[in-house]
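As you look at this complex, bear in mind that one protein chain is not there, while each of the others sits in place.
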Amino acid sequence: MLPSIPQSAFFRRAYQGYVLLFFIYLATPLLVVALFAFNDSLFPSLPWRGWTLDWFLGRDAPVVGLLHDPDLLRSIGISLWVALFTTFFSLVLATGNAFLFERQDFPGKGLLYILMLTPLVIPGVILGVSILMLGSSVANGVENWSGYGIEWLRPGLVLVVIGQFAFISTIGTLIIAARLRKFDTSLEEAAMNLGASRLQAVATVTLPFLRPALVGAGVVSFLMSFENFNTTLMLVGSDAPLTIAMFDRLREGSTPVLNAVSLLLMLGSGLLALFSVMVQRQR
Amino acid sequence: MKRSQFGLGFWLLLAPLLLWLVLLILLPHVDLLLISLRLRSGPGTYRFSLHHYAEFFTEPLYWRTFLRTAIMSLLATLLTLLIAFPLAYYIAKMMRGRAKQLLFLLCLIPFWVSELVRTYGWMILLRESGVVSGLLQWSGLTGAPLEMLYNDAAIMVGLVYTAMLFMVVPLITTLDSLDDSLIEAGYDLGGNGWNLLWEVVVPHAMPGIVSGCIVVFMLTLGNYLTPTLLGGKDSLWFTEQIYTQFITRFNWEQGSAFGILLLLLSSLMVWLGLRLSGQSFTQVMGR
Partner (left out) sequence: MPVLECASLTKRFADFTAVDNVSMAVEQGSFYSILGPSGCGKTTLMRMLAGFERQDSGNIRIEGKSMTGVAPNRRPVNMVFQHLALFPNMSVAGNIAYGLKRRNTPSAERERRVGEVLERVGLAGSGNKRIEQLSGGQQQRVAIARCLVLNPQVLLLDEPLGALDLKLREHMKIELKRLQSAFGTTFIYITHDQSEALVMSDRVAVMNHGRFEQVGSPQDLYYRPGSAFVAGFVGDNNRWQGVIEQRVGAKVRVRTEQGLPVEAQAAAGFQGGVGDAVELFVRPEAIRVQLQDGGGEAENRLQARVIEIVFDGARSRLQLRQADSAQEILVNLPHTPEFATLGPGDRLYLSWHAHQCSLFTVGAGR
């Protein structure tokens, strides 16, 4: 089964048909979501009642468009902040980890590496729950002992950031370490040979080399945080990030304003993806 | 290049890693275990007990949900693999150059979009007043609106869809690294497509298959969104039990026990998968 190996025309057609079907399967749900953002109906379902932009721009209940829905707008803002913080902290930790695992040898490295990978196989709900428990245990302990309440260890946005950070860091570490592994250390030696200090060499030679991985890891972290549901669900307090807000509305049954938000999300993700692809291309 | 082993730089790199792993990964799970093993014996006092695990085994709803989740997850993993493998092979081996790049990117696009949006798409498609039902009525295949949501098949469709990326990407990566000349050599020596698939292609792709299966199984097992939204009230997914214990009933001890059980199951499956295929954890996951 290679282009260089003769195959019957029937087999070839059937195989192509399968691939085509697969892509239809991939695309249909997304296309449907996007399409119904423009349906002039109170429900995101058939029948089709004609085109409208009301689910973006509408002002008057019950047709409240995205731009005039303060709750949704607020949850988008919250998600953005959470994602920014998570991305920042994850990137810093992941870069350090990558250098540690790729450049250093120390006893227990193998064990730490395995431990570093475990968040990939811990279901998100459990990770969220366990961090929730520990936060509460610590907060309770401190309160009983000193009477001082640590509010940020209770369900809320700080805990959401911590929970997402806990597993997103692993993914960042893998992306950056993979790139660092390809780095030719003699370039750093050359920089030092030409008079740079060790830190200068890293800053002027190694980090620029890592830039595509840093951008890639940043984009992936941002999206994973923005779209995270499982871990967030367990740690969220009264301020709901977008996915939680959308989930609540979905269960109640909502107007196509959710389609409008979804379309916006798709466009945003698409732009981010395009951006990261372009940065990788530059190399 | 590796300078004095334990200089300042080393400790500066090690400290955050240790803090992260100990405070956010190890301790929370130890805490989860400890909480699951205690029973409230009075206001503010606890004693050691296996009560919450016993509860799990004696209450049929609990262990049946658990079993059902495990089996459905296995099935979803298998289905995902079966659907993804021919596609991954097509992209990795039958395509060349720019078309290949493009198709690969096309595969990824849906997964840049939130799982919530994807599931929402399936709801619009499958619900009684949805697109598929509408198409079927329009084509005359069915007379009345058809409810396709809120059953196991709907859950399965959603789970497979959600997990597809995590199967396709490792498969394409490993298949891409398979040298074409190995397949050609097999043909040249008299092999045909079928036995080459089993003797050359699948053994080579094994690391990708295993890592894909592990991640897909894990994600499916821990999924909450898809079963809840596509399966409705009767979806009976184990994560819903965990959520109910923690958030609705506020029974943290019972919820912790459930969490530990789910964690045990997923670790067991990961371990089994690695054992059966002879792969190592760091090899499979660290890519």
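Letters A and B name the chains as they come in the text, with residue numbers starting at 1 for each one.
To be clear about the criterion, a residue touches a chain if its C-beta (ideal position, glycine included) is under 8 Å from a C-beta of that chain, and two chains touch if they have at least 3 such contacts.
From a predicted model like this one, the values you see are computed outputs, not experimental measurements.
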{"item": "Residue among B:41, B:192 or B:280 touching the omitted chain", "value": "B:192"}
{"item": "Selected from B:39, B:54, B:99 or B:182 as touching the chain missing from the view", "value": "B:182"}
{"item": "Subunit A, residues in touch with the chain not shown (by the definition above)", "value": "4-6"}
{"item": "Residues belonging to subunit B that touch the chain removed from view", "value": "179, 181-182, 184-192, 195, 199-200, 203-204"}
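Quick note on the criterion: only the chains that are shown with their structure count from here on.
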{"item": "Touching residues on subunit B, where the partner in the complex is subunit A", "value": "1-3, 5-6, 9-10, 12-14, 16-18, 20-21, 24-29, 31-32, 35, 83, 86-87, 89-90, 93-94, 96, 105-110, 112-118, 120-125, 127, 129-131, 133-134, 161, 164, 180, 183-184, 187, 193, 196-197, 214-215, 218-219, 221-225, 228-229, 239, 242-243, 246-247, 252, 255-256, 259, 262-263, 266-267, 270, 281-282, 285-287"}
{"item": "Sites on subunit A touched by subunit B in the complex", "value": "1-5, 15, 18-19, 22-23, 25-30, 32-33, 36, 43-47, 92-93, 96-97, 99-100, 103-106, 110, 112-127, 129-134, 137, 162, 165-166, 169, 174, 178, 185, 188-189, 198, 223, 226-227, 229-230, 233-234, 243, 246-247, 250-251, 258-259, 262, 265-266, 269-270, 272-273, 277"}
